[in-house]
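Reviewing the structure listed below.
The complex appears here minus one protein chain, its other protein chains still in place.
Note that the chains are named A, B, C, D and E in the order they appear, and that numbering of residues resets to 1 at the start of each chain.
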Amino acid sequence: MDQLQLKRLIEDFLAEDIGTGDITTSTIFANAQMGEALFIAKEPFIAAGMKSVAAKVFTTLNPAIIITETADDGTHCAAGDVLFVAKGPVIDLLQAERVALNLVQRLSGIATLTARFVAAVSPLPIKIVDTRKTTPGLRVLEKYAVRVGGGHNHRFNLADGILIKDNHIAACGSIKEATKRARSQAPHTLKIEVEAENIAQVQECLACAVEIIMLDNMNPAQLREAVKIAKGKALLEASGGVNIDNIREIAESGIDLISIGALTHSAPAVDISMRLNTIN
Amino acid sequence: MDQLQLKRLIEDFLAEDIGTGDITTSTIFANAQMGEALFIAKEPFIAAGMKSVAAKVFTTLNPAIIITETADDGTHCAAGDVLFVAKGPVIDLLQAERVALNLVQRLSGIATLTARFVAAVSPLPIKIVDTRKTTPGLRVLEKYAVRVGGGHNHRFNLADGILIKDNHIAACGSIKEATKRARSQAPHTLKIEVEAENIAQVQECLACAVEIIMLDNMNPAQLREAVKIAKGKALLEASGGVNIDNIREIAESGIDLISIGALTHSAPAVDISMRLNTIN
Amino acid sequence: MDQLQLKRLIEDFLAEDIGTGDITTSTIFANAQMGEALFIAKEPFIAAGMKSVAAKVFTTLNPAIIITETADDGTHCAAGDVLFVAKGPVIDLLQAERVALNLVQRLSGIATLTARFVAAVSPLPIKIVDTRKTTPGLRVLEKYAVRVGGGHNHRFNLADGILIKDNHIAACGSIKEATKRARSQAPHTLKIEVEAENIAQVQECLACAVEIIMLDNMNPAQLREAVKIAKGKALLEASGGVNIDNIREIAESGIDLISIGALTHSAPAVDISMRLNTIN
Amino acid sequence: MDQLQLKRLIEDFLAEDIGTGDITTSTIFANAQMGEALFIAKEPFIAAGMKSVAAKVFTTLNPAIIITETADDGTHCAAGDVLFVAKGPVIDLLQAERVALNLVQRLSGIATLTARFVAAVSPLPIKIVDTRKTTPGLRVLEKYAVRVGGGHNHRFNLADGILIKDNHIAACGSIKEATKRARSQAPHTLKIEVEAENIAQVQECLACAVEIIMLDNMNPAQLREAVKIAKGKALLEASGGVNIDNIREIAESGIDLISIGALTHSAPAVDISMRLNTIN
Amino acid sequence: MDQLQLKRLIEDFLAEDIGTGDITTSTIFANAQMGEALFIAKEPFIAAGMKSVAAKVFTTLNPAIIITETADDGTHCAAGDVLFVAKGPVIDLLQAERVALNLVQRLSGIATLTARFVAAVSPLPIKIVDTRKTTPGLRVLEKYAVRVGGGHNHRFNLADGILIKDNHIAACGSIKEATKRARSQAPHTLKIEVEAENIAQVQECLACAVEIIMLDNMNPAQLREAVKIAKGKALLEASGGVNIDNIREIAESGIDLISIGALTHSAPAVDISMRLNTIN
Partner (left out) sequence: MDQLQLKRLIEDFLAEDIGTGDITTSTIFANAQMGEALFIAKEPFIAAGMKSVAAKVFTTLNPAIIITETADDGTHCAAGDVLFVAKGPVIDLLQAERVALNLVQRLSGIATLTARFVAAVSPLPIKIVDTRKTTPGLRVLEKYAVRVGGGHNHRFNLADGILIKDNHIAACGSIKEATKRARSQAPHTLKIEVEAENIAQVQECLACAVEIIMLDNMNPAQLREAVKIAKGKALLEASGGVNIDNIREIAESGIDLISIGALTHSAPAVDISMRLNTIN
């Protein structure tokens, strides 16, 4: 993650939560009161972002805050585990609390859900990948959490990958024409991925030397057929309708990648609370 | 929602998704190609943000895009329903697609979950309220979705409400001292809310003329006891451990409000897809 | 004050004053020349912002500048008093000078004027409060200066208080309908304040259990009448036409608060100059 | 005024005042309710900014608002005069009200105070000029108001003028050395102004062919002496300790310019109110 | 190009050039004076950006300006050709002039230089590509100009391509290990490009199934050798030391791409002037 962009994001998030000032805390605590804040897991999950994100929230608010403990990304934690400890002025600890928790609860939720999908296909040689179905404003962070959970990233935006979908194909009349246009103009550093809805389109993709074929909403039989004709000639990515119950069967078809929007758009937050001890 | 702030947010979200340019679409479509984009519900849910958010995404990207249909906020839609129609250059429709969908899928998810909780307590005279456990960067939008679902909003940030929690009380030595400090300095336009963990604290709150008492993780028996002594003297808000299974019993205790973090931190996205028709 | 937002503000203010560079200072002083800058009071006033604002201007421009002295907020200073001392490169001291002085002269002016009003009503149990008639861009700072002067803050923006005025009442047909609408939708953490122009409206407010009644441009007799019927049932705020000559009589009516726009929109700046000593 | 920069400023000011949303107005008015807002003078003053600033506040918030009347800059208005009329959705008119009023009350205050000083020296061939003692963030606007009042502008920032003060002279050892350094490096488009504290320094300035001499805190006798030796050889600017009572005598000394910080740092706001009529 | 990001860039550029206001033009022209601005070529070149950039500068400054003529991107123009015509207030035409000219002179210079290189290799089946050696802040625009000149784009930033250079290889110990690490973690949509300094490294790249091999500073004999062993197995990109005199020989080696930093870092600006006619 680019640290400068992360810092700007966090400044915006703190401004959103603090508004014109923490009226409760500032009227109650003395500026000089020091304390220690601990993040405690309230349930089992995979931790993500304690060091790279939560710590940055506290130190962005006040560079004098000291972070003394952070659980490693990917730690399997249990209820009661201490995941993060920060020391500094109580006023600042309380002002940073909500933003930091909101972020790591979400990121850990994504890592945890990703890890469930990854476990479900283990040890098959297949990658679980995310999509662009992320929370607006949080894409880089959410894709980071997917990696923490053992997943891999699909493209980050419309510029770092070519993905020719049904609309593009229809506009050009054929996969052949669409890939020709893309190949002639796009940077040569990007692979071309094409969405195929049936086996005939898979074959058309192969004829065009497409590097990645997205197998859209195909059932396991179709996937196996696609693998039979295309494996090793193009990367094969299954997409659409994947859930924890059917993913194993999909994976066993022999494809290379499975992309899952739910990793980022529907992962429930994990439960973490902050305990504050004042220090005399 | 403040339209200027919403516009800035959307510009940032579009920049995140477009990056240095939509390489696929720009190499395939002619600038002049016009089209029509339709948002189609893929499952039943409560629609939120079609007019106020999705439309704004498209017209922010290109003010020449025309929005011809938008489902009203709160519409109970069924799979197959058309919720939104935009007309304009295909290149722009495709570039706005993902940001608009990511937003309305999330907002509709929140509205839908909120509506489930609201229905669960109906017709009791009780309000379902949100928390500050929102997605960083999206608070105003997510709290809007809560209202669409029939819920109400708790404070938007640390400045528009006084909420004295256990840490504040501990630091002051008593609820009495904490409320005294807050009352003497905070704007007189804000009510004072205090978190009470037991009945003794509820009584202490009443003695201090606290306007709102947050009953933290109390069981139904405790809630009923709190209602017995405090109803009508302060607003009573139940908080903590609320789920769709226990909310009815909590509500029947007679309290005034139930706050639920899951409304915003764990609502799954609803499923909406965009269909594109080119126009000659 | 939120330190991150204050830092952004100060960066903008410095950019405004420095433009493309301090052409005079940069052509005359060597980068290595160190110096000491002292802020000297040129007249008696109440100091505000030396530590929280002036110091931040200098250290934002150059974090290597050391602040060695700052008068406490609320200090009653006399002509000749040294209020602030900074040490660092002369070039930076001179570039920060004007922004820092412009801010503390204004803030001290507001604190001084506020203190005059506060003294005029002392020791009556009444609060002097500000309004939203602040300088655009400086609201948080100006409201801070009001507190330094012994005053209190009214709402900071349109989101952290409900204030139903004549236009709102007219649009609803009655105070009853207006308060009903506001109460049903606004966050429960906000009190409802209603502007009353006569005693009948005060009574209507009481009937609606309004928490704060703004007595708009009422004369002392009307204020006393309002106190007689409403004291203890709602907070009573006098507003409009208040000046240093009539405030005592207004205060003696027994109301709870007096709001004064002039605190922030018409306080003259106090006179402070900066003396620079070079250090060899 | 640069319209793009003004627009960004106004967006920031509106965000400051609206916060997370106008909770009162949005719960009371229907979105469709149209209205007419009139700015009414409550006292006599010189109007400034009705067209260039107030109108821009309303149309920045909502481009659909129509401005039907704006008093010309420099209009001498009387209590009761209508200075500005805007038509549009009531919700937007009320949200723009405070920012627009805060700005034009301040700008008109500056224009009015400037006009008093200008009148006091009329018809002498002398210019009243402002300083950099402006409100941080508002410099371009406040200097515009000075021009509306008949005054002229001194430099806008540290880059568009060379002003060698006592500290600069002390650091160089002499006015000669200071002007030599500045002249050799600064853009040739900028005049060199030097602050002189006595007649000897005025003569030293002349020897260096300084284009402008700032006569710092000189009494009328000193000013007349400076005029005698320097008039026509350099522009002569009186500065320091100028007020409405002594300005005529200062002006009659024959100098070319008088700079007055109070024009911008201590002008009281004029009184303007907004009347709202709903339109059916 | 993303229109929103382009608009923000142009706003920043205009602010840089206008500063606190165009003091010359605003004191001389009446606001109402209308005019027509024409961009005239002063020498032959390939035009770039008249419609997409120059027009946007004028309409960003004032949306009321009408653009009546714009030369197509890629037009081979001669001295005296009219490339662009805008109509609107003279004040705005003059304020936009310099930014618009500075941009199109640079972009046309890049397109012209690119076209020279493209012509030099024509009609060989080879692509001329740019690098990341662009002007900070202008990358998207400069890469656009390269395309106008007939060139193609290499990656836009460090995220949309994998380029393993000598430092990366050294750190991993071998190309094999470096490509393994990159392949296991990077998005599958990106090709892997490796810099090879000799034929042995080319062979190592082939053994790792690298998709693109950058042949770094190889002489024509080495390039031909590389083509012999790698053509068709990986894309071959020549890089380093390319100029207009040696490019033909390099191209004839049979490689696929030639990357040239000078396209963007050293293209001289073309000469264009603006003629202004006032309109009565």
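Keep in mind that, in the parts below, a contact is a pair of C-beta atoms (placed from the backbone, for glycine too) under 8 Å apart; a residue touches a chain by one contact, two chains touch by 3 or more.
Computed from a prediction, not measured in an experiment: that's the story for all the values here.
Enquirer: Write down which of E:Val85, E:Ala186 or E:Leu206 is the residue touching the left-out chain.
Expert: Touching the chain that is not displayed is residue E:Ala186.
Enquirer: Which residue from E:Met50, E:Leu138 or E:Ile260 sits in contact with the chain not drawn here?
Expert: E:Leu138
Enquirer: With the missing chain put back, one of D:Ala196, D:Ile212, D:Ala238 or D:Leu276 would touch it. Which one?
Expert: Of the candidates D:Ala196, D:Ile212, D:Ala238 or D:Leu276, D:Ile212 is in touch with the missing chain.
Enquirer: What is the set of chain A residues that contact the non-displayed chain in the whole complex?
Expert: 1-5, 8, 139-140, 156-157, 160
Enquirer: Considering the whole complex rather than only what is displayed, give the residues of chain D touching the chain that is not shown.
Expert: For chain D, the residues touching the absent chain are 127, 129, 147, 152-156, 159-163, 185, 187-191, 193, 211-212, 235, 237, 256-257.
Enquirer: Please give every residue of chain E in contact with the chain that is not shown.
Expert: Residues 9, 12-13, 16-25, 27-29, 33, 90, 94-95, 98-99, 101-103, 105-106, 109, 132-139, 156-164, 167-168, 170-172, 178, 181-182, 184-187, 190, 262, 265-266, 268-269, 276, 278 of chain E touch the chain absent from view.
In this text, only the chains that are shown with their structure count from here on.
Enquirer: Let me have the rounded angstrom distance from the C-alpha centre of chain B over to the C-alpha centre of chain C, please.
Expert: About 33 Å, centre to centre.
Enquirer: What residues in chain D touch two or more of the other chains?
Expert: Chain D, residues with two or more chain partners: 18-21, 95, 139, 156-157, 160.
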